[in-house]
Structure formats: structure tokens, C-alpha cells
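The complex appears here without one of its protein chains, the remainder shown in place.
Let's look at subunit A:
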Amino acid sequence: MHYLITILPSLLAGLKMTLGVFALTLIGSLPFGILVAVLQRSPVALLRGVLNGYITIMRGTPLLLQIVFVYYGLSLANLVTLPRFEAAVVTFILNYTAYFAEIFRGGLQAIPSGQIAGAKVLGFNRWQTLWYVTLPQVVKTVMPSVGNEVINLVKDTSLVYVIGLGDLMRAGNIAVARDVTLVPYLAVGALYLLLTILLTVLMRYVEKRLNYYQ
């Protein structure tokens, strides 16, 4: 118990970093995911092709590789050198945007065409139809899948340790190596678990709130 209290400050500092990557990724990738899903319905074939390629690459290669590539690769190629935190957040946003885009694309496809026709004859333009008619319905239908990705994201943030970012996972690693005990890992696991349980409860609540209509 006493040992736990001594390592707690470093674990909490790591947790702060983990939450930072998590929150910024969500704030960035949710709106971009919606935007990419909408643009995938564009009449411009080139745009659709580019977006499809982007999604295929992001979903078809390991996130770990993407992080290493953005942090070390771009700098080795003399393109840009991003600081660790920025590199991690940019990569996570790029990766999660692709997953969210796929989810929202499916949701948009599932909207009956009559909803769009109904809006059109009332004079709604495309963006008004999206914002007021289709998107609210999509949000409701995709909420369970979005919830899954949010939980995955919490766990995926631990991958940032490869570029030496001081997240929760790294704080645990350091304590384990220094003190030769597995207790820090147990504490780290408990913190991740606490986080995912809290988020699960929150997502359930949001789903319930969106269930006011059928």
C-alpha cells in the first residue's frame, strides 16, 4: 500500500498524458471522420479514390508502425520533425479518422432515401439536410460502434510508449524496471480498466439518451 502511494504521482502524470492523447484524438477524429464519410459520397471520383486509398492504408497497417513512421520516418526523410506528443496525436487522429469515417459511411448509407427526398421538397439544401435531418439519425445508429472505438482508443494510446512519450504505460514500465516488482503493472492495468469502465457507462448513458425515438 505504501509502495503504491510512492509510485502514484508518476502513474498519475502518465495518466494525464494518456488522457491528453485520448481526448485530442477524439476531438480531432470524430469531426474529421464525419467529414470524410460525407466527402466519400462526393460526385468527384478522384476525391472518392483518394479517400478510399487513405482509409485502406490507415486500416490496413499497424498503428504502431504508423506512429514510428510519422515520428522517425518523416524526420529521417528530412520532411518534417514533429515533437513526440504532436507526432503521436497527429498519427492517432489520422488513424481514428479512418475508422470513424467507415462507421459514419455505413450509417449514412443506412438512412432511407425518403428522408433526403422529404427534406429536398421542403427546400433544404444538401448541408441543411445533412445537419438537421440525416446526421442526427446517423449519430443514433452508429453510437454503439463509436463506443467500441472509443474503448479501443483508450487501450491504443499505450502504443505511444514506442516513441518515448511519458504515458501511463511508460510510467508503469519505468517503475517495474526500477523497483523489480510487478505491482506497477497491476496498478496500470487497474487504471486502464477504471477508465474503460467509466467510458462504457458514459456511452451507455448517451445511447439511452439518443433512444427517445424509434
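We adopt the following convention: a residue touches a chain if its C-beta (ideal position, glycine included) is under 8 Å from a C-beta of that chain, and two chains touch if they have at least 3 such contacts; residues count from 1.
The rule we apply is simple: contacts and distances are computed from a predicted model.
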| item | value |
| --- | --- |
| Undisplayed chain, where the name is taken from the UniProt record, one of "Arginine transport ATP-binding protein artM", "Electron transfer flavoprotein subunit beta", "Carbohydrate ABC transporter permease" or "Glutamate mutase sigma subunit" | "Arginine transport ATP-binding protein artM" |
| Identified contact with the non-displayed chain, of A:54, A:85, A:124 or A:185 | A:124 |
| Residues of subunit A (touch criterion as defined above) contacting the omitted chain | 112, 114-115, 117-125, 128, 132-133, 136-137, 140, 212-214 |
